[in-house]
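Structure record follows, encoded as structure tokens.
Left out: one protein chain. Kept in place: all the others.
Take a look at chain A:
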Amino acid sequence: MSMAATQVVRSEWTKIRSVASTVWTLGLAVVVTIALGMLISALSKSEFDTMDRQDQLTFDPTFTSFAGMSLGQLAMIVFGVLVVANEYSSGMIRTSLAAVPRRGTFLAGKVAVATVLALVVSMATSFAAFFLGQMMLGDLKASLGDDGVLRAVIGGGLYMTLIAVFSMGVAAMLRSPMLSLGILMPFFFLISNILGSVDVTKKVGRFLPDQAGSKIMEVVPPLDDDTPYGPWGGLGIMVLWVVAALLGGYLVLKRRDA
């Protein structure tokens, strides 16, 4: 890493660790993902006997322990958005760009630091959600050594990280925390789910970043699964979305006046 890049990374690390929003967004993501995962795992265990035969056959204990991610990812979105967009809402961006006028270096440094932090937190969260979820599942539990389980748990960490990075890219494009959250939150919490559950839109919906990316957390596929991509293929689609968002953010930062 060049001198300038090292300096930017150190600077961005100071920035990210010196604001309260980092702690509460990531903390919320951890707590919500794990706690909700445990709750749903416990409920699934108690209701397993009342499920119909088909659901019992395709019951996915690993995926069930990640159920909290649907809500926990919203906190990761807030984290990603605030890391980038707070520079704009506070006016800090002008001070930052005066210190680091090479905008590509600035954005790369910021996204790199936030991504590494998100990755560490997400991986820990994913493993914790898995183990605690399996604990709640009792004799229904999966083991880390089972086929595809380790891939799913690591994938869960990658999924949460990518959600945060995607949000950083979107925030860099929109340059406003309110606008970014106003678009991302309902999109990931509602619209993507609706598109994915209606038959007509399902074929398009499953190429959306969260639908494609979450495939990696699946160990037992649904019975009538006709998804045209596998777990890593799905994650690859999500990575493409993230790259596109970051590229868009970079172009906006590069071209517009600060």
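Keep this in mind: contacts are C-beta pairs under 8 Å (C-beta built on N, C-alpha and C of every residue); 3 or more make two chains touch, one makes a residue touch a chain; residues count from 1.
Quick note on the criterion: contacts and distances are computed from a predicted model.
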Protein name as given in UniProt for the chain not displayed, "Ethanolamine ammonia-lyase large subunit", "Zinc carboxypeptidase", "ABC-2 type transport system ATP-binding protein" or "Menaquinol:cytochrome c reductase cytochrome b subunit": "ABC-2 type transport system ATP-binding protein"
Contact with the hidden chain (one of A:Val30, A:Val100, A:Ala129 or A:Met238): A:Val100
Touching residues on chain A - with respect to the absent chain: 3-4, 7-8, 10-12, 14-15, 18-21, 86-87, 90-102, 257-258
